[in-house]
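Shown next, in structure tokens, is the structure this report addresses.
A protein chain is absent from this complex, but the other protein chains hold their places.
Right, subunit A next:
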Amino acid sequence: MSDSKYACISVKTLAMKAQKISVQDYRELIKANNLKDVFLFLREHTYYGEFLKKLDQENLHRSEFEVRLNDLKVQETEKLMHYLYGTDRAFFKMLLVRLEVESLRVLIRGIARNGDLESLRGLTVYSQKYTKVPFDRLFRVKDWEEFKKLLLDTDYYRVLEIYKDVSLEQDLVMVEKSLDRYYYDLLKNRLLKLDQKANKDLIEAQQRNFDLLNLVWIYRGKKFYNLSREELIAYSLRGGFEITDKRLSNLVNAKNVEEMKEQLLNSDYAFLFNHTKTIDLYMERRRERYLYYLYLRLFKEGSASLGRAVAYIHLLDFEIADITSIIASKRYKMDAEETKKYLIRSVD
């Protein structure tokens, strides 16, 4: 039964994937001389073209450019949702919730800077169709209290209501971490509701992401922010794959980063730390490349589950992130070899 249940969405996803950009396209993008060339290539030769039409090629704004790429993701996620129902659909919707959280983050940053939220409209990406957040009204908000009030009917109110102010950087970081935690707790709970047998690989992939995020968080918390173990626990994610609650608290209890690395020596995640100099610089990329291969495998093998569709959207995510990195590389005038180092997928 479960085979045929996902047959339709799997085939659809396969077709969508075939239209996305190829390694050859990547090479062209890396070769491009400047931002405008990247833009023109994407507009003329790729599936993103339709979403870039609105932008003015003479006056390109880097972050707005990136956001428009994400519009494609929203559209394709919405499209795939038509093939799902019940708990599967609820889980898939989390991919849109992610964007909603990101958009709220952008707006909250705007509030913290006392900025005009209307000007941030172009930097937010969310699904108009599925969001319960009244974004159109949020753009007109002037202060934090008013902002919170508009979210009263959403889950976000509970997350944000205890914060009286967001103008201090440290409060802002807390708010952002809380939003992330809200999202991943919800994700964890929705994972539990999926058909565990059919979606085993998908669940593992998501749980490994929890592991990685926890490791990065604890590592940074120890190294840069000097946080107490209670705070590290408070913002850590639950429901990981290899990093159980017990191991989590051992990691948190480690006296320093070195001890933490030692504990992970024999785990799947040693790759994050077994480098000599470049740990911090490439940590995020290493995490993402690991997930990239995980999702690539899930995409290939997950045709009888929700796995393929979810993997597809994550891969799309990485693709957009790579394009974004290429765009950034043009600004810093990196050469091709240098640029490739920052990409999630390896291009040779």
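Throughout what follows, a residue touches a chain if its C-beta (ideal position, glycine included) is under 8 Å from a C-beta of that chain, and two chains touch if they have at least 3 such contacts; residues count from 1.
As a convention for this text, contacts and distances are computed from a predicted model.
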**Fill in**
Complex minus one chain; that chain's UniProt name from "ATPase", "Amino acid/amide ABC transporter membrane protein 1, HAAT family", "4Fe-4S dicluster domain-containing protein" or "Cytochrome-c oxidase" is "ATPase"
**Message:** From the list A:Arg113, A:Arg158, A:Lys193 or A:Lys300, pick the residue that touches the absent chain.
**Reply:** A:Arg158
**Prompt:** Looking at the whole complex, which of A:Leu40, A:Ala90 or A:Met174 touches the chain that is not displayed?
**Reply:** A:Met174
**Fill in**
Across A:Arg238, A:Lys261 or A:Arg345, the one contacting the chain not displayed is A:Arg238
**For subunit A, residues in touch with the removed chain** = 158-159, 161-162, 174, 178, 181, 185, 188-189, 228-231, 233-236, 238, 245, 249
